[in-house]
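Let me begin by presenting the structure, written as structure tokens, before commenting on it.
With one protein chain removed, the remaining protein chains of the complex are shown where they sit.
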Amino acid sequence: MQALVYHGPGEKEWESKPDPGIELPGDAVVRIDTTTICGTDLHILKGDVPTVTGGRTLGHEAVGTVVETGSGVEDVQEGDRVLVSCISACGRCAYCRRGLQSQCLKGGGWILGHLVDGTQAEYVRTPFADTSLYKVPEHLSDEQVLFLADILPTGFEIGVLNGGVKPGDTVAVVGAGPVGLSAIIAAGLYGPGRIIAIDLADSRLDSARKLGADVTINSSSEDPVEMVKEMTGGLGADVVMEAVGVPETFELCTEMVCPGGRVANIGVHGHPATLHLETLWIKSITITTGLVDASSTPTLLKLVSEGRLDTTSLATHRFELGEITEAYDVFSDPAGTNALKVVLSAQ
Amino acid sequence: MQALVYHGPGEKEWESKPDPGIELPGDAVVRIDTTTICGTDLHILKGDVPTVTGGRTLGHEAVGTVVETGSGVEDVQEGDRVLVSCISACGRCAYCRRGLQSQCLKGGGWILGHLVDGTQAEYVRTPFADTSLYKVPEHLSDEQVLFLADILPTGFEIGVLNGGVKPGDTVAVVGAGPVGLSAIIAAGLYGPGRIIAIDLADSRLDSARKLGADVTINSSSEDPVEMVKEMTGGLGADVVMEAVGVPETFELCTEMVCPGGRVANIGVHGHPATLHLETLWIKSITITTGLVDASSTPTLLKLVSEGRLDTTSLATHRFELGEITEAYDVFSDPAGTNALKVVLSAQ
Amino acid sequence: MQALVYHGPGEKEWESKPDPGIELPGDAVVRIDTTTICGTDLHILKGDVPTVTGGRTLGHEAVGTVVETGSGVEDVQEGDRVLVSCISACGRCAYCRRGLQSQCLKGGGWILGHLVDGTQAEYVRTPFADTSLYKVPEHLSDEQVLFLADILPTGFEIGVLNGGVKPGDTVAVVGAGPVGLSAIIAAGLYGPGRIIAIDLADSRLDSARKLGADVTINSSSEDPVEMVKEMTGGLGADVVMEAVGVPETFELCTEMVCPGGRVANIGVHGHPATLHLETLWIKSITITTGLVDASSTPTLLKLVSEGRLDTTSLATHRFELGEITEAYDVFSDPAGTNALKVVLSAQ
Partner (left out) sequence: MQALVYHGPGEKEWESKPDPGIELPGDAVVRIDTTTICGTDLHILKGDVPTVTGGRTLGHEAVGTVVETGSGVEDVQEGDRVLVSCISACGRCAYCRRGLQSQCLKGGGWILGHLVDGTQAEYVRTPFADTSLYKVPEHLSDEQVLFLADILPTGFEIGVLNGGVKPGDTVAVVGAGPVGLSAIIAAGLYGPGRIIAIDLADSRLDSARKLGADVTINSSSEDPVEMVKEMTGGLGADVVMEAVGVPETFELCTEMVCPGGRVANIGVHGHPATLHLETLWIKSITITTGLVDASSTPTLLKLVSEGRLDTTSLATHRFELGEITEAYDVFSDPAGTNALKVVLSAQ
């Protein structure tokens, strides 16, 4: 088969590779029908994720068709159209049982396109198939569910649930890239009072408004802390989500949260931040971090299926699977291309 | 002043009565600008609420203007336009502190139009003014907030919060009168997967659809338990709300809830129901009851103010305050008039 | 092997039967080292549980040693000493994933000694072994963990967690049999203010005091509702647990709960109860039902292992496994024998 293979920082190739097969009784092999590229893939290509070694097929998001299952697989079978979640979950360890599948103790978590070969290929082997694949209702298209593989549950679980969004809350989202936009969409599920999107790019702020933000702040020209305080009687936002991943934006979040409020970190960070405990110790705030668990995937699938959730507008560009290197070029230049998410489809 | 006075079962009169004044330091006197009639008022008139004695001014919902305050009142003052909540709260007792103001231990709870004179009058004395009146933002009309005096927080707190509605849930509401419809509106704040409204009147089911129900069942011709089970893979609804107040509908609710689900009783009951513990003991269900606490009123006001919540379509008929006996006639004949809520305005 | 086999109402026999073997890849076969008898077994023998058919080996609680595992079993192996939980859990269905294993959709739940052969035998086949057996730490005796197979998690999950016991709460437990006593022990984990035990037998009330009850009420001579109200300033108990299983005691519970309080039904009921909605609708109470899920078993094992939880004093009588019919005689006559739990050990 053909696969997008990582060969060390800056090096990737769409190349031939043996088809994957069943290795463990819980495995399935899935033919990729639709996949996409994640910001994390760009991090890997920069060399920021040293646990990804040369020769690894990238990608951790897909919709596909099961072509083979191991002897221990009971809930999915050949021919099933499935969502391949970015999180593989053993389903039995203490963490999986409490809904923290990202911290799986038996070889699950984020492994696809990281510790095992991923989804930017014609086929993928998916471990723990029964607890990591989700059947797609027939009436839904691949694109309607594709973003439930990672960014929508990330925005929902790590942004909205960790942030404890409640009806009436003022919610500020710092960073309006694909994950920040997913958090904005997901925040709508909890009846917020006002959603404020903050970014440096007007095009992303436009998207934020279309997807549910009431107010947008371009932080290149406006002071977001001052503006958020002004809109909230001087108190700050009830919930602030960090969806960028640099120390400065994290610190900004801790400045614009109200006393008693919550800062939900979604961003992937490479550097430590300064935590101003000398002012925050008395402010009764909560800070959360986390990698998506995908524990909400069945709920999100139900909402998409009922027509109450729609993420298709995040797809800005479409390619055939074989055009993946072009797709990377487009996705890695959002300033130039206005790309949010790219969709890659097998012919 | 003129007031609608109860004179025993079946007897009421729009009659002259002395203006109310400050009796305790925490009191305010409010001029009624807009008021409405509640199903509970009809119960009182039937003699179902014996704690209401002859001579009592009815009504527990209003928007008005403060005309006088007691020496202990600090947060509202003469001239403030306020929402008069159906719940008066001392704000200091153990129940008020934990958000169960309906169970206030120091003379609060539902007292207006019940144990003290109410809001269907030109003026009303409101005890515990600081913790029972809510300033209305200038840009909102009386009608935009009037139903936050009782039925919207009732639907939200006793239906949606007690019912624990979560994103993706199938929510069944039995009874599509004003309170059931309020519960349907409020359920939308928690991203439900599907809202099912059940009633005997097609006109009410039409309203339910307009206000957010995805599916309606007329239980005079269809079997709601069977239909709900069919729609949910045989399991039943995650959350079922009882908004009628008779034993039969309560028992229906316990039949259509799924294992692990919740039945939130909103209805006012005059008779005991049968609880089928011989089947329910093993079903892991939760049943809740409650009178509104109005603890959510500031949140709901914020949502109305932000344009994210709108209850104005519940108002089907409008009258001048002096026409209140006509308004009662209309409101007490919903089958004939299709009335949901009537609005009464001072000239 | 020898097994205690049900042959219809009133009929049971300790008789020879073929050894169980692996039937499905997820099965294990466990040699029974220690088992016990549950009140539910007596219900079955009375014919109250028609889903148990003739020929069924009874018993759903044990500590034993794994002697064989199916090809799909990964977490337990031959030689492991394990707790056999009364709940078998597939671990993958929607209910198992949310911690409601009692409602398992794929053939789990309470099946041992009910729908498949149980633990009152020399060997038992245990389905879903990876998610239904729990390794016993070496330093713990069989008796230290035996009651974690059913009654302790039942008291904890269905009594204490469903009842929402919080520090400072007044907790009333109606029925001081083995399950009620387990609930009293488990309530101690949440810092209650006062635990009140209510029963008809002084000997059981003595046990209740030893296990943590502060106050006991013999309801044959005292009025428990009046006494509980007197002890709580007229309000009632914050949490009331029903651990008997008859309509009268359930109704008693709803009378002695305070406004805003919770009634947790633990008892197994054969008849409907009357729910006095005409007084309860306004009282803001919560009623819960449920079969144990055993989701707390790892937590309870940790507490026993740390020496912070001890249920051994519930064992009042000990027998060899072959003496099981004598053990039934003792256990089914608690008034005459003061039996709480009997322990049966393989030689």
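Chains: A, B and C, in written order; residue numbering restarts at 1 for each.
The working rule: contacts are C-beta pairs under 8 Å (C-beta built on N, C-alpha and C of every residue); 3 or more make two chains touch, one makes a residue touch a chain.
Note that the structure is a prediction, hence the values are computed from the model and not measured.
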(message) I'm checking contacts with the chain that's been left out. Which of C:L189, C:M227 or C:A346 qualifies?
(response) C:L189
(request) Out of A:V66, A:I151 or A:L291, point to the residue that touches the absent chain in the complete complex. (result) A:L291
(message) Just to verify: which one of C:G21, C:G54 or C:G168 makes contact with the chain not shown?
(response) C:G168
(message) Among C:C253, C:L300 or C:L314, which one touches the chain that has been omitted from the display?
(response) C:L300
(request) Pick out the residues on chain C that sit against the missing chain. (result) 166-168, 188-194, 214, 296, 298-300, 302-303, 305-306, 308-309
(request) Could you please point out the chain A residues that touch the chain left off the display? (result) 95, 98, 100, 102-103, 162, 245, 247, 250, 259-260, 265, 267-278, 280-291, 293
(request) May I ask you to list the residues on chain B that touch the chain which is not drawn? (result) 25, 71-72, 74-75, 91-92, 94, 97, 99, 130-131, 295, 298
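In this section, only the chains that are shown with their structure count from here on.
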(message) As a quick test, compute the distance in whole Å between the mean CA positions of chain B and chain C.
(response) 41
(message) I'd like the Å distance between the centres of chain A and chain C, where a centre is the mean of that chain's Cα atoms.
(response) 42
